[in-house]
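Heads up, one of the protein chains got dropped from this complex, but the rest are sitting where they should.
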Amino acid sequence: MRPSGREIGQMRPISIEIGVTKHAEGSCLIKAGDTHVLCTASIEDRPPPFLRNTGLGWVTAEYGMLPRATNTRSRREAASGKQQGRTVEIQRLIGRALRAGIDRSALGERQITVDCDVIQADGGTRCASITGGWVALRLAVNKLLKAGIVTSDPILDHVAAVSCGIYAGQPVLDLDYAEDSEAGTDGNFIMTGAGRLIEVQMAAEGATFSRQEMGKLMDLAETGVAELVAAQMAAVG
Amino acid sequence: MRPSGREIGQMRPISIEIGVTKHAEGSCLIKAGDTHVLCTASIEDRPPPFLRNTGLGWVTAEYGMLPRATNTRSRREAASGKQQGRTVEIQRLIGRALRAGIDRSALGERQITVDCDVIQADGGTRCASITGGWVALRLAVNKLLKAGIVTSDPILDHVAAVSCGIYAGQPVLDLDYAEDSEAGTDGNFIMTGAGRLIEVQMAAEGATFSRQEMGKLMDLAETGVAELVAAQMAAVG
Amino acid sequence: MRPSGREIGQMRPISIEIGVTKHAEGSCLIKAGDTHVLCTASIEDRPPPFLRNTGLGWVTAEYGMLPRATNTRSRREAASGKQQGRTVEIQRLIGRALRAGIDRSALGERQITVDCDVIQADGGTRCASITGGWVALRLAVNKLLKAGIVTSDPILDHVAAVSCGIYAGQPVLDLDYAEDSEAGTDGNFIMTGAGRLIEVQMAAEGATFSRQEMGKLMDLAETGVAELVAAQMAAVG
Amino acid sequence: MRPSGREIGQMRPISIEIGVTKHAEGSCLIKAGDTHVLCTASIEDRPPPFLRNTGLGWVTAEYGMLPRATNTRSRREAASGKQQGRTVEIQRLIGRALRAGIDRSALGERQITVDCDVIQADGGTRCASITGGWVALRLAVNKLLKAGIVTSDPILDHVAAVSCGIYAGQPVLDLDYAEDSEAGTDGNFIMTGAGRLIEVQMAAEGATFSRQEMGKLMDLAETGVAELVAAQMAAVG
Amino acid sequence: MRPSGREIGQMRPISIEIGVTKHAEGSCLIKAGDTHVLCTASIEDRPPPFLRNTGLGWVTAEYGMLPRATNTRSRREAASGKQQGRTVEIQRLIGRALRAGIDRSALGERQITVDCDVIQADGGTRCASITGGWVALRLAVNKLLKAGIVTSDPILDHVAAVSCGIYAGQPVLDLDYAEDSEAGTDGNFIMTGAGRLIEVQMAAEGATFSRQEMGKLMDLAETGVAELVAAQMAAVG
Partner (left out) sequence: MRPSGREIGQMRPISIEIGVTKHAEGSCLIKAGDTHVLCTASIEDRPPPFLRNTGLGWVTAEYGMLPRATNTRSRREAASGKQQGRTVEIQRLIGRALRAGIDRSALGERQITVDCDVIQADGGTRCASITGGWVALRLAVNKLLKAGIVTSDPILDHVAAVSCGIYAGQPVLDLDYAEDSEAGTDGNFIMTGAGRLIEVQMAAEGATFSRQEMGKLMDLAETGVAELVAAQMAAVG
């Protein structure tokens, strides 16, 4: 019944390759099926201005999509002179999600910027960005720990995200583009390694949904995030 | 325990005054406690370009905050040359929410723009915008129906929104600014008059949350939205 | 002969309600007939950079119009990414006018920003902004005086403004939109409570005018401003 | 008493050289003392969109200042990404002034853009732009008449402008920069060849003014504009 | 003598992997040492407006660098709201270069946009973009030929580019970042497969150069481009 032939609760194959660029303090290429996102984490010695002299650090994120990451070429945001509302919304989400897994006091007065650039898109790019972004962040923080710049691990837990939705009347896990563009309801669940919720975003796109359906979607998400956390563990060793 | 002395499940007083500007096809001033939002609905004869010759209409929303709607004056977005990420995010949310309650085919090839301008802010401006925006939309559609321009009512149901969050460890309903700025978790529930879900957005701001807490927040939201829908009914007669 | 049935030298009913928002140091809602403008005055502890260490303060103004303040919805300036020429011109005018009634040395090194947001427009919005803006400014300055932050009153006199024009060949006072859009000549007179001139702007829009007509317009303006100053006095007590 | 040694009612030497660029349909270099403005008029076959199928034409103006036209280099507006409020205000003024001297019906459905670029500034650039802009416009219209594209002269009368102000307590004519930066009150008078008023803009900059002073300034302006009109006549033959 | 230990006339290892994204009509990942550029070619059915009804097609290019492609993170151009001068310059160069190898009449009224996105930078990104961009273009055109949409091959010849410069007083081929940042003179040669010149850009960066040195640089470039053309041939079969 799913276009890809997957089971209702079946994730796409996930792969996370680390150390893919020589310059970034942390980096990975995450592939969730045909969705490919390059994530890098860049450390700056100084926190953003609003945190000076607070002892706290900051984690922020930026998101971009290469113009031909999608089936039809979209206009380059740098050329059009502004980021689309969708881009802004996504990068704010990634930043909030990653910060929820960080002890900003242990990080100290520095900033880590996680860049998530979609090389190829097939649905679920924001979830892949969060899951891969966490890996890049973990690797960058490892460097700080190894160098003794940070002495207590500021990473509290894994952070990973998966999309769910109601496709053809049925709750399904990890929507690809074919499903996403037809789903009556879809959204994302961001969770910690321990299974606690960081963010829930579920929206009707053509059909409203019941509280019972919301419960089923959350069941699916819990199994999906567990799989992603396992893949993160495997990647960062 | 709440700064305002309200009960855990107690909403702020809600008032909706209609017909507040002489030009707009529909308008209201909604007050949820000290949060005051002016909502207007403007009808255009033509749909946006991507809907030409489809027989479908469109509802969109724009959101703004007067510079001194808040405790500290914020920079006027028109002067700074771009809308902040927060603004873009909110107006996209309002538009999606209102569209979920509309039969775009019954509306026909026209566009209704709902402007939500915050005159005074005390938390929950996006929820008040949705609840008040629906009233302005309802009034504008009434005009189309009365004039015989639209013959079948395109409004499927009420749309209303309320915020909830975990404040001082306790799930509470309808956060004001004092609570919002301290809440460990907060978010919004957008629902129909029939109690179906349109959008759920719940985010950890300092403390992750459990699935059980999510359930309690949803219980609170259901009673809050019911109250808002009653206020909408009273306002539009 | 006037669309509204008013006499040639008759003003629209004027009302000034003060204290309309809880956050601003000074605020009022001024209504000149169907033209409604919300004016707030915000105090900042620091002067603009070019006045640092001069002992002088600054008063500036910003002007905006809600998208549906007018008969046809206009594009939101924050969304279009820049303020229109008309907006820029008006807010510069308001700022200059209010500064003309201020002793910047008595104000000291601080800045007061007067925001004038048009809720509903029916001609004469810049004049209503100046007249109402002065009230908001007066109230904010009262706060500074009461708190002992400023010890000598920096407000030298009232500042108020009225429009005049030649409509259907006849000089008339306080144009509404119906007149404004048809007037051969129109403009604004900004004056002090003592009747001295701050700014005169009179422009031919379709028909040039004689020096004699200019004189008659100024006669009308003098009576109009006197009425406005009385309304300001009544409002601020 | 004037820094330049001029009499109270004495204009700076005025020169208008026509035909200074080979591409424009009309052009001149106007020099009012050390203020030098290059004015060109460019004809387009089509009117702006809002005038299509109305039979009416349009005259518009743009104003710019070379970065080092002034004593201190100012930032290039093209580089800063927007025109300053002052620029916008001035070019709107020039456009309105020139349109006041045009029969837009006789001009027919075409647009003439008058560009006024200040090569060197010493006060009074907007007035020089209007006076020189009219000459460029006159020359471009002559071309249309000569080619038989326009058959009835759309130019109704000369349009010229001069600044006046109260300097050192005394009304003076044609302020240069040294006076302009010190004047308590200054402004511009735009008039036709027949001596009728097109626009009056007089503003207090530090000292309010009386109606009597306003009268004296207008007397000065009348003699100044007469001189400028004579110079225009000499230039266009 | 070269930081990398390469001979004066020795290129970095070059690899070109094709078909790297599933959406684009043509794509490759080109690696010149540690410089990695993802190139995609996107076909649009319509030419740009200025070529409508001319029978001619267009090839254009856009260039971007991921924020952490470099040693220090640079600001995302989409976020800063404009493309830097360097970016604009490079993408204009790539577009001109690729058009020089195209028969725009044989291409017909369509447009191909070549996007070159630098994943990792180590000098010579514009040359790699041109060489890889040609491969993406070749593959996209192959698709048009195979589908019979275009019947005569519009590609006239290979287009490839290499940098040269004077490093430590010695002309060297294919500068990497360590050399590029120290070179007294550097630039790029863009050539066809037949060895004809498309573009020469050689600039003094600290030390001017002689005509004789220019000749030696051109000798080096000729051998470099020949190697690149061979790699293109191997890649596209």
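Order of writing sets the chain letters: A, B, C, D and E. Residues in each chain are counted from 1.
Definition applied: a contact is a pair of C-beta atoms (placed from the backbone, for glycine too) under 8 Å apart; a residue touches a chain by one contact, two chains touch by 3 or more.
A quick note: this is a predicted structure, and the numbers were derived from the prediction, not measured.
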Fill in the blank from the handout: Within the entire complex, the undisplayed chain is in contact with D, E
Exercise for the section: Just name the one of D:67, D:85, D:108 or D:215 that touches the chain not displayed here. Expected result: D:67
Practice task
Using the definition of touch stated at the top, determine which of E:39, E:94, E:173 or E:198 touches the missing chain.
Solution key: E:198
Practice task
Touching the hidden chain in the full complex, which residues of chain D are there? Just list them.
Solution key: 21-24, 27, 34, 38, 40, 42, 44, 62, 64, 66-71, 73, 76-79, 81-83, 87, 113, 115, 117, 119-120
Fill in the blank from the handout: Residues of chain E touching the missing chain are 82, 85, 88-89, 91-92, 96, 100, 187, 192, 196-205, 208-211, 214, 218
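Just so it is clear, only the chains that are shown with their structure count from here on.
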Problem - Common touching chains of chain E and chain D - result: none
Problem - Approximate Å spacing (C-alpha centroids) for the pair chain A, chain D - result: 59
Completion exercise
Taking each chain's mean CA coordinate, chain B and chain D are separated, in whole Å, by 50
Exercise for the section: Can you tell me which residues of chain C touch two or more of the remaining chains? Expected result: 81-82
Fill in the blank from the handout: Chain pairs satisfying touch are A-B, A-E, B-C, C-D
